[in-house]
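The complex appears here without one of its protein chains, the remainder shown in place.
A and B are the chain letters, set down in written order, and residue numbers restart from 1 in every chain.
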Amino acid sequence: MAKWGMVIDLDKCTGCQACTTACTMENNRLPGEHWQDVLFYHEGTYPNVKLMWFPRPCMHCENPSCVSVCPTKATYKDPNGGFVLMDYNRCIGCKYCQVACPYGVRFYVDEKAVVQPDIRGAFPSDDGRQWDPPYKGPQDDPSRGIGIQPHGVVSKCTFCYHKVSKAPEGVADLDEDIPELKEYVPACVRVCPPKARFFGDLDQPESRVNRLIADQRGVRLKDETGNKPQVYYLSGGASASVPSLRSMAAAPAPEDAADTINEISDTASRSA
Amino acid sequence: MNNAHPQTSPPAPATHDPAQDLANKRLAILIIALVGLLLAGGQTLANLATQGHAAFNTTNLGLFWGLPIVIYDYFLLTSTGLAMVASLAIVTGAEEFRPVLRRTVWLALAGLLGGVVVLMLELGHPLRALWAVPFSFAFSSPLYWKVMAVSFYVLSLLVLLYRLLRTHWTLQSLRPYALVALALALSVTAIAGVVYGSQSFRPFWASGDIPVAFIFESLLGGLAFIYFFSYLAYAFNPKWMPADLRHLFDTRLPTLLALAIFIHLLFVVARLGSGLYGNAEGLQVWQYLASSPLLYLELFVGLLLPLILLMLPQTRTYPAVQIVASLLVMNALLIARYEYIIGGQLVPLFKGAWAPDLINYVPSMTGWLLLLVAIFLSNAVNAFGELKLGLGSNEQ
Partner (left out) sequence: MEITPAPVSRRRFLQASGAAGALGAAGLGGGLFTTLRPSAAQTSASRDTAPETRITKNICHQCPARCGIDVYTTDGRVHAIYGTSDHPIANGKLCPKGPLGTYILYDPDRFKGPMKRTNPKKGRDQNPRFVPISWDEALDTVAERLNTLRDQGESHRFALCYGRGWGASDAGLLGNFGALYGSPNVPIGHSSMCSDGSIQAKKALDGVGGYNAYDYANANMLLMFGVGFLEAFRPYNHNMQVWGYIRGERVPKTRVTAVDIHLNTTLAGADRALLIKPGTDGALALAIAHVILTEGLWDRAFVGDFRDGENRFQAGRRVNPASFDEKWVSGLVDWWNIELKDCTPDWAAEITTLFARDILATAREFGTTRPSIALFERGAHAHSNGLLNGMAIHALNALVGSLYAEGGLMSQMGPSYGPLPADAEDYKDDYANNGPWKNRPRIDLKGDKDGYLLARNMLQELGPNSLAGKPYKLDTIMFYTTNPIWTAPNGQVWEEALKELFVIDTSPFPSESALFADLVLPEHTYLERLQDSPTYPFQGWPLTQLRVPAIEPLYDTKYFGDTLIEIGKRIKGPMGDYYRALDNSENVLRHLAQGFADDPGDNGVNSFESWKEKGVWYKKPYIYRQVDGEFRQWDGRDYNLVMSENEVKENLFKTPSGKFELRSSWLEEHADWIAEKTGRDRDKLMFAHWEVPQHPGGGDLYMVTPKVAMHAEGRGANIPVAIATLQPVLGGRSTAYIEINPKTARARGIANGAKVRLRSDLGSIEGYCKYFEGCRPDTIVFPMEHGHWAMGRWAKGRLPEHCGDITVNQSDRVTGQCSYYTTKVTIEPA
């Protein structure tokens, strides 16, 4: 029984968002509702500005705060692999898990679409799902949160369960550069050009992910929550860094403190 | 009661029959509530049918529980507040509360219904919840316990109401039922607090005292609602109110209400004070709240003003003052609940530059419509009770 973990090397990450789009297309996410996202932060005054970026999948925590708050046990920790998964058929859409997750990795997508017009209107579904894009993948497993997201439920990254679960037993690392294993590798790991992401079994002492965490002092995000993520970050300080504040986006100058920048809605961003 | 039909009886004498007038007014209130419910409810259902959840302004940037949840919690905790007042009165043998007991319990049920209907319209799969929650045995989830507690709470209220609607009852005989209802009402309120207070990485919410704060807030709401809805039951005409009710309203109740406001104010100011000092992430919401007029409206107009009015001997017994004071408190509590629930979510969760520093949430039209739905539905149920169930009667 594996405990799958991910290691992300922030020194190598180029902030390109390939992981984001690979995940989005593999899992048919709606535009702007990305299970995996790369978040950008910056701080400083011209010309000394620090620009940082941070890839953030679901952490698949060891002590997930989302699992403990779910009133229907729709989200659960699968001991066979350490995945935190959703059962779409039990979820009532109360969104407590979204509230309880410190990392903001959960998505309820019945709201107004980020990009208008709503793409669901272009590819409507007639079997009760949110939409039916022609490029949707064949995988479908609602009890594990895989497949087109139905109405009224919360979804999240599955560590590409539909791929990883088919990997041969006992493999320590799912390395996309090994031809026999590449179909089992999560999309975000597989596509990463600078090879900044690694996926392996944290329960196997000789796995590469464990070695990377130890050798390069991998850290977990927001460890003070006690959730104990299974995603570790390596940072030698060369490029991006682990953000200290979850809201540290654009740090405004003191005189701008009162500005609350509205997110420009898609409607406003279209000319009349 | 005399229900003479205007067409068949001879022209009425110059004096009106107050009972008939009251019945007409109550009917009018019921009709207004039903019409309002139809309009607001119809529009809401139409919006939800065409846009689904996109009719709300919640997003995945961090604001998950918007105005609909605020409404639900507000009505729920008002319900428990009313239940706690009624059951406390019964348990302590407070006879002067006799005139309001039936009304209070009925109103508790009506309020609960309004809140729950709004919740159902907000949830992704409301009907699924009916079986998925009870059979999940998700003991670690505050929401699981809330649902279980509310279920039993409703049952206990129904039993209590049944007993109260009988023509003969004594406070003594109701005691055991009231005790159970009290325990459950307290549980629901406290658990509702734990739902928020347990979220340790949201310092705006997280605190051990939240369940206690909720209980006192709830009691305050209960007392204010009793005032307002009793006056409503008599169409705001004090002359139609029975003497024992007037007595309660002019002696014990203003004191209790003032005391409740005071305690609630203590909680609010204490949280405000600590919050404004704190630098921890999430607490910047306090600065934001303190810079908006809504907070001051809540504190000064919504709480301090009624407190003063209810304490000054010159003003406390005026019906107009009592009505206005209770109305102000009801609104202040809605503002407080709104700021609490929304405030804890305004700092976005790991969205980087995709989200602003503080989420700008404005309730949608459908959200406001849901408030109207809850108000009209509760009022309709309540008005029906006033009309048909003799809630004002307190025969022994």
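Quick note on the criterion: a residue touches a chain if its C-beta (ideal position, glycine included) is under 8 Å from a C-beta of that chain, and two chains touch if they have at least 3 such contacts.
Remember, predicted model here, so these are calculated numbers, not experimental data.
Considering the intact complex, the chain excluded from display touches A, B.
Taking the complete complex into account, B:121 is the one of B:22, B:40, B:63 or B:121 that touches the chain left out. The omitted chain makes contact with just one of the residues A:88, A:107, A:159 or A:233: A:88.
Take subunit B: the residues that touch the chain left off the picture are 45, 48-55, 120-121, 124-128, 352-356.
In the full complex, the hidden chain is touched by subunit A at residues 9, 11-12, 14-18, 20-22, 24-26, 31-32, 34, 38-40, 42, 44-47, 49-53, 88-89, 93, 110, 114-129, 131-143, 147-148, 150-152, 166, 176-177, 179, 182-183, 187, 190-196, 238-239, 249-250, 252-253, 256, 259, 261-266, 268-271.
By our rule, only the chains that are shown with their structure count from here on.
Averaged C-alpha coordinates put the centre of subunit A at 39 Å from the centre of subunit B. Within the complex formed with subunit B, the residues of subunit A that make contact are 33, 37-42, 53-54, 56, 67-74, 90-96, 98-113, 118, 151-154, 222, 224-225, 243, 245-247, 249-250, 252, 258, 260-263. Of all residues in subunit B, only 52-54, 56-62, 64-65, 123-126, 128-129, 132-133, 136-138, 140-144, 146-147, 195, 199-201, 281, 288, 291, 345, 347-360 touch subunit A in the complex they form.
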